Structure formats: C-alpha cells, structure tokens
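Every protein chain but one is kept in place in this view of the complex.
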Amino acid sequence: MYNIALFGAGRIGQVHAVNIAEHKETSLYSVIDPYQEGANSLAEKYGAKVQSVQEAMADPNVHGVLIASATDTHAELIEMAAKAGKTIFCEKPVHLDIERVRECLATVKEYNVPLFVGFNRRYDPQFRKVREMLSAGAIGQAESLIITSRDPSPPPANYVKVSGGMFRDMTIHDFDMARFIMGEDPVSVYAQGSNMVDPEIGQAGDIDTAFIVMKFPSGAMATISNSRRSGYGYDQRIELHGAKGLLTAKNMLEDQVEKWGEAGCVAAKPEHFFLQRYNAAYKAEWNHFVDVLAGRAAPECSGYDGEQALRLADMAFESLATGKEIKL
Amino acid sequence: MYNIALFGAGRIGQVHAVNIAEHKETSLYSVIDPYQEGANSLAEKYGAKVQSVQEAMADPNVHGVLIASATDTHAELIEMAAKAGKTIFCEKPVHLDIERVRECLATVKEYNVPLFVGFNRRYDPQFRKVREMLSAGAIGQAESLIITSRDPSPPPANYVKVSGGMFRDMTIHDFDMARFIMGEDPVSVYAQGSNMVDPEIGQAGDIDTAFIVMKFPSGAMATISNSRRSGYGYDQRIELHGAKGLLTAKNMLEDQVEKWGEAGCVAAKPEHFFLQRYNAAYKAEWNHFVDVLAGRAAPECSGYDGEQALRLADMAFESLATGKEIKL
Amino acid sequence: MYNIALFGAGRIGQVHAVNIAEHKETSLYSVIDPYQEGANSLAEKYGAKVQSVQEAMADPNVHGVLIASATDTHAELIEMAAKAGKTIFCEKPVHLDIERVRECLATVKEYNVPLFVGFNRRYDPQFRKVREMLSAGAIGQAESLIITSRDPSPPPANYVKVSGGMFRDMTIHDFDMARFIMGEDPVSVYAQGSNMVDPEIGQAGDIDTAFIVMKFPSGAMATISNSRRSGYGYDQRIELHGAKGLLTAKNMLEDQVEKWGEAGCVAAKPEHFFLQRYNAAYKAEWNHFVDVLAGRAAPECSGYDGEQALRLADMAFESLATGKEIKL
Partner (left out) sequence: MYNIALFGAGRIGQVHAVNIAEHKETSLYSVIDPYQEGANSLAEKYGAKVQSVQEAMADPNVHGVLIASATDTHAELIEMAAKAGKTIFCEKPVHLDIERVRECLATVKEYNVPLFVGFNRRYDPQFRKVREMLSAGAIGQAESLIITSRDPSPPPANYVKVSGGMFRDMTIHDFDMARFIMGEDPVSVYAQGSNMVDPEIGQAGDIDTAFIVMKFPSGAMATISNSRRSGYGYDQRIELHGAKGLLTAKNMLEDQVEKWGEAGCVAAKPEHFFLQRYNAAYKAEWNHFVDVLAGRAAPECSGYDGEQALRLADMAFESLATGKEIKL
C-alpha cells in the first residue's frame, strides 16, 4: 500500500482523493492545504492526517506526492519532493514560466525521481482509442488533426489574470493532445485569437476564442479550435484524417434519450464539464501513476511533455502578437 | 416509346405522371378521370390527351395503363385492361374484398397480361438494401423483424369509412413489406388495436393504433407497429434481427442541420409523408414497370402479392375481433 | 451506518457488495453463501464476517438483508428476514411459483417489514428520464410502448431448465418495465415465441425469441421484443409514442469513436451486458434502498410489483400455449 500526500484540497484535489482512496494499492495518507478548513474536511472524510508541507516532505511514510495546489507553488513543491525522494504526480503546468520549468526539471533529473505531469486527457478512453487505432494502422499515416475544445462557460476575469493566459491555461491541454496523437513535436505554430465572450477577459489582456495551426515534420498538420464558452456544455472532440480514412471521437452526452415532436428531434447536451467528461480519465491516470509508484512503468507523461506543451503555448502567444507562424 | 394511359389525376396520379414523362422510354399519352378539370389540367401539363375509360381501353396506341383511380374502380379497370391486352400497373389494393380480388386475378390470368401491383415501398432504397444484405448473408438467418409505420396525421373520418379499415388501407403496406423482407408467407397473425388518435375514427368503426405479430414457417417472427398519427412526421423504419446481428433502416430526415444549445441538440424531423419519403421509390418502381412493358422482366410484385397482403389484413381484423391468433 | 447481510456471493452479489461498501450510510456486515470459498473471498475483500443463514437472521446488528442467492431460496429467506424484523432487498423474482409468492408476501405483510424487489432497470437513468418526461407531459398521453431487450448471447441450456422459462427469467424485467413506464397494469397479454438461437433451449422446453403484446385500460398498448442472443452486445431500448410525439432511450455504446473509410462509418457496439449497462442503475437502486432503510422512503418497487410481473409471465406462457390473448 502506497501512502499519498495530497497537496491541495480544492476541486481537483477532491477528484484525486476519491481515486487514491478507491485504488487497492494506495491510501490517502495526508492532506496539505494552506486553507485549513478544506484540508481538515477532506482529511477527515478519508481518515487521513493533515500535515504541513515540511512535515509531508520529511515523513518517510509518504511514498508519493500528488500536487494539485495553486499553479505558482507547483515548481517549488516538485523540487522539495524530488529532494525528499518522493515519486511525484503534478497537475499541469509545472510553472507558467518556461525557464522556471527547466530549472525545476533539472532538479528532478538530479535527484532521479519519477515525475508524472497530469495531462489527464491522454487517459480519456475516446482519445486513447483514436491514438491506438492510428498506431494499429486503421487509417494509414496521419495527415490532419482537428481538436475541438470549448468550455461550457468562461472563468471569472480575476482568474484569467493569474492563469498565464488562455494558451497556457486552457490550450496547453490541446497542445499536449496534439503531441500525444501525432507522436511528434510540431515544427511551426500559428495562432489567431479574439475576445468575443467576455469583455473583462479582454480588459485583462487575454483572448477567449482562438484557432491554432501547427505543422509537423511529417508534413501532417493540426488545428485547435478553442472557446471559453460553448453554450451547450463541454465540447471535447477530435478528428484525425489519415491516408485511408477518418477517426473521430465524439462528445459523451448527458444521456441517450431523444424526444421527437413537431420541433424535430431533441437530444441531450454533452456532459457538462471536465469533472463529468474526464471522470474515467482521472481514474485511468491514477492507475498509471500507481504503476509508476510500484516501479512497473515509467511516467508516460513526463516533465519533458509538460515543458513542450508550455513552449507551444509561448509560441502561440508570440504568433498572436506578430501575425507570423513561429518556427522551432 | 411506350404510351401510358393514366387513370386518376389525383395526388398519386400526379406523382406517377412526373415519372412517366421523365422516363426516356415512356410518355404520358392520356389522362382519364371523372373529374374533368383534374384530367384537363394534368393532360395539358404533359401534352397528353384526355380520354374516356372506353377510349383508352380501345386505343391501340396505349401500351400500358396506370390505375391510380378510386379504390373501388381498380378491379373493373384491371379486367377491362386485361381484356384489351394492356400491360397493367395498379396501385394497391386490387379490391377491398378478397373474393373480388381473386375473380379479377382469374381474368388477368385468362388474358395473360402482365399485372404489377404498386407496393412502392419495396423500391425504397433503404428497405431494398436491407433485403439485399439479408440475401447476401450479412446477418445470417432472419429471426425477428420489426416494422414501424406511423403516419404524420390521421385522415378524415369520412375517408376512413370507405378505406376498408386501417389494416386494409394502411397496414397492407406493412404486410407486404414483411413478406418482401422475409421472403415467405406467415403462418399466423395476431392483431391488437385501439382508437387513441381521433374519436371519429372509432365512431366510424375503425382503429387508429395497432400492433400486429406474425409467425413464419422458419420460426422467425415479425411485428408491425402502426399509428395514424406520429406527431413528428412520417415514421417508416425497419429492424431485422438475424443470427449474426441487426440490420436497421432509419428514417430519412428533412435535413442534416443540428442546433446545439442550452436545450440540448435539436435535429430535423423525418420527411413529412409518403410523397417526400418515397419519391425515390416511385421512380425506381416505374423503372421496373418499364422493364415489364419492354418484356425485360416479369412483375416483381404481382396480383398474388396483392392478394396475400389483403388476406393478412383480413386475418388481422379477424384476430382483433376474436382475441386469437389466426392460423393459415 | 446500516449493517447489511448479503446472501449470495456470486456475480450479482459482488455488484451489490461494491455499492454497499461505497455508500456512506451502509457497510457490508456479513456474507452468507453455501459455497464457502466465495463467501470467504468476498467477506475478506470488504472486511465483513462470514455467517450462516441462521446467524445472520438472529444477529441484532444486521439492519438489512440483501438476498442475491439462488432463485429457489428467495421466498424462504424473505420469510425468515421478515420474522426477524429486517428490512429486505430481494433480487427478482420472489419465487417462480405465483402461489408461493403470494404466501411469502402475506408473511411480509404480517410482520410489517419493508420489502424492496430489485427490478434494477427502473433505476437506469435513460428509462427513468423517459418515465419522468412522460409524467411531465412531454409527449401527451402514452399510446404505444416498444421495449427491446436482447441478451448478447444465450445462457447454458442447464440454466434454462431451472430458470422458470424465458418469460419468468428474462421477460419479467420487461413486464416490469412496461408497468413502470405506463403506470398501469395491462388488461390483456399475447405472446408468440420461437426456438431460433440454440436447439438445446428448445429441447429443454423453452423458447429463446419472442414478441409480446399487451393492452392497457387506457387503450394504450405495449410490445416487447426479446431474444437470448443479439450478435452485437446487450440491446436495451425503449420507444414510447404519445399523442404529441416520441420518447426514445437508445443503447449506451462502448465508446464514441467512429472510423470512416471505404467500408463506411464503423462505430462501437452497445455495452456488453447488464453489469456494464446497468452499473449506474445498481448504484441508484441501492441509494433508494438506503432511503428505505432509513425510513425516508417506502419501497418504490414492492412485493406487489414482483407478483404482477410474474403473473404477466405466467399469462404469456398461457398465451403461447393457446394462441389466444389472455385477459385479466
């Protein structure tokens, strides 16, 4: 049984807490959160301790750490955990500044601990099946990838200010998805964006609607379609065109009931947001991390992957500012 | 070029007129209808003559007759045409009384003319593909057939009174479809029905909602689900379950546009009624009849088929009255 | 925290064990199974005791019993639990003999304990939404219900011999579904059936393919389409036609990935069998039973419901034998 120290008792920390507790090889050992009430409440629910950062890092009973705290604490916590020899699961991103990311990854390398970066969508059964079917030759060589990623409704403008901007906060998942599906790093990135959804997001210096185009060494291309607001739930789809056909992963709907009447056929919306849609992905991701803890697997999604996705986000912002495609 | 005399200038006669005129081997030679204005108008549109019944039957330039007149005139017109040696296309049914049907078919046999009975749905590309896939072994042996046939809205009660009742007027198409798909005649029929849609239909002594169950010599079974009113357009579907899987022919929708919003996904209704849904079927049916005219084919859908479908309708009424399945 | 004694450590008992253990108001207190290894293994997994029937019934720490043992033990265990004052959850059916069911229910009534009969499909979110939309007037008055229920593959003929026959073993769920959706008891039942799937099932005196037609006091009708083998997974659908339109609950598919190529579009099959499809239903059913345990609700699905579904199965066999619709 591996004991896990969970940093961050918020929404995403709670999702992980369930999976840690349900997995037969892991138990939630402690919760660490500067907001004490949150930490207490979550710890009590699962019979875990409340610890300080220092206590958790120093505790030899802690085998793995799950970092789901505020973004600006990730890099430092990773470094502390690396020095303490813990196996590390960190929610994306490692840091919003790529130099800081590289510094942090150097420390991880120095202390030689496994680091898994939580790009949960790689574990979505839909997207994974597309990746596997591509590998199995179902559509021949990949040629065009279209990633649709639209949130149900925009975050508060306050959040936007500290988020690193849409490309680093939201599109970063799609950059990683493009790399995951295509199995190669792009050679160029172009981005176009607008502030269409909420004027306050524009006043905060960010965009909320975007198209990104990437080109890969093979000649294949990918486009990402983003919006902070869909009006019909969480829109998470991919289309992968290859030499012999198309693979498409459609949305999961809230239910399978249809009503046919004078107004036509009315069916359900896509599942509301990431907690619903990626529920299975969070579980599968944790299963993989337990394999890492147990030495049965190396992290499929590493610090390098985290760095590359951030680098693409940086390039997208540069493209947006200059009107040019940015080459690597 | 085969000259066609068209009996009946109503809605269904007009559908056939288009197909006769467009086919490169046929021309609309004359129109016969007791309602002179209708006959004149249709004849003028296609440069055809207006004739009386006797003129048309006696006219050596008429190669084929298309009988789309009132139901109670079909049998007599068939007999006159048979005696005149014309090739005959008759809309279903031959007659509402099965003894009269048999008498009429005997005359056709005596004069040895080809008679095609217009069960148009056999020519629907959807249903025909199901039949062809079954024949090609796509799902192994047929086991269960489910026919859904629901009109968009009920006919006037006045019509119901002269229609022969729902089973002879509407379900007769589904009885034929069951025979067409299964390729065998049923050995038993059970019917259950209700008057749910329009009380005047009940007062006219008929039902408007029904389920029918048939069993075939192979052990396979079929059910028919009927209603005079769907509330969402013309619902025409089949499901055919076999030893290795299912074939299903879905509705044709009015368009392929979807709207996704807070209320879910709204798509189009099925095409409104038979003129829209079976447009391609009417054309394909006419192509077959031209092959019959030209001696390239025997009628795929014969007087015998017309008789059998009516016989099943009669049995369904007997079952409804007695609460028993009727065996052949 | 309510302590639950689980009778039966087989496949369905294991499904319930998970839900009992995960619910915050219940714990798996003991497991009872004549197959000791199965009982030990399940008990160990959840930290539960192994008990004998007598021990469990006499144990004042047991608040509720979940009867998922062999069908022929249900009635006796219910009676013992009733006499011991336990709150009872019993998998369907209470017994295969309706007189024995009535006797058993009389005992339950005498001892005045709550009895929930586990027709799990009532808790499927798809079917429940159809029921709720009907109640909310979405399609006006119900007119025609079509229930499709096809297993992925047939059970062994040995099982068939002790199952009470397809109508009592499999269709019983569909009879209950018809009553649940329509909210009234039928006034007549007709059944037609065949042995198409496995000759050994026929040799065991049973059928494996059936159509059933029921009529309700309102004039509405229902049909059930059954097969012991679909060839494409577990086919569980309903269509409910009303005065203003259609509600349809479609299958849950294994995934949402499509492949488009020369052969057309290939999508996933329905979820394999009841453990997958009704996973959410089993959880929701247990939530309801906990409300019963806590006195917050009366059993929504009672001994009476169990008796009525069995009665319809008996009538279906009588109809099959006589070729008549059976009236109540």
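Letters are used for the chains, namely A, B and C, taken in the order the chains are written, and counting of residues starts over at 1 for each.
Operating definition for what follows: a contact is a pair of C-beta atoms (placed from the backbone, for glycine too) under 8 Å apart; a residue touches a chain by one contact, two chains touch by 3 or more.
Bear in mind the structure is a predicted one, so any value in this text is a computation, not a measurement.
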### Query
Which residue among B:G47, B:G85, B:P199 or B:G261 touches the omitted chain?
B:G261
### Query
Per the definition of touch given earlier, which of B:A43, B:I201 or B:M252 contacts the omitted chain?
B:M252
### Query
Which one touches the absent chain: A:A84, A:I98, A:A157 or A:M196?
A:M196
#### Entry: Residue in contact with the excluded chain [from A:Q14, A:T73, A:S163 or A:T223]
A:T223
## Note on the structure
Touch with the missing chain holds, among B:N3, B:T87 or B:Q126, for B:Q126
### Message
Across the whole complex, list the residues on chain B that are touched by the chain not included here.
### Response
125-126, 129-130, 133, 138-139, 244-252, 255-262
#### Entry: Missing-chain contacts mapped onto chain C
230-232, 253, 260-269
### Absent chain, residues of chain A that touch it
139-141, 143-144, 146, 150, 188, 190, 192-197, 209-211, 213, 215, 219-221, 223, 225, 227, 229-232, 235, 241-246, 323-325, 327
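Rule of thumb we're sticking to: only the chains that are shown with their structure count from here on.
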### Message
Can you compute the centre-to-centre distance for chain A and chain B, using the mean CA position of each chain? Integer Å is fine.
### Response
58
### Task
Averaged over CA atoms, how far is the centre of chain B from the centre of chain C? Could you give it in whole Å?
42
### Query
Which residue numbers or ranges of chain C touch two or more of the other chains?
139, 244-246
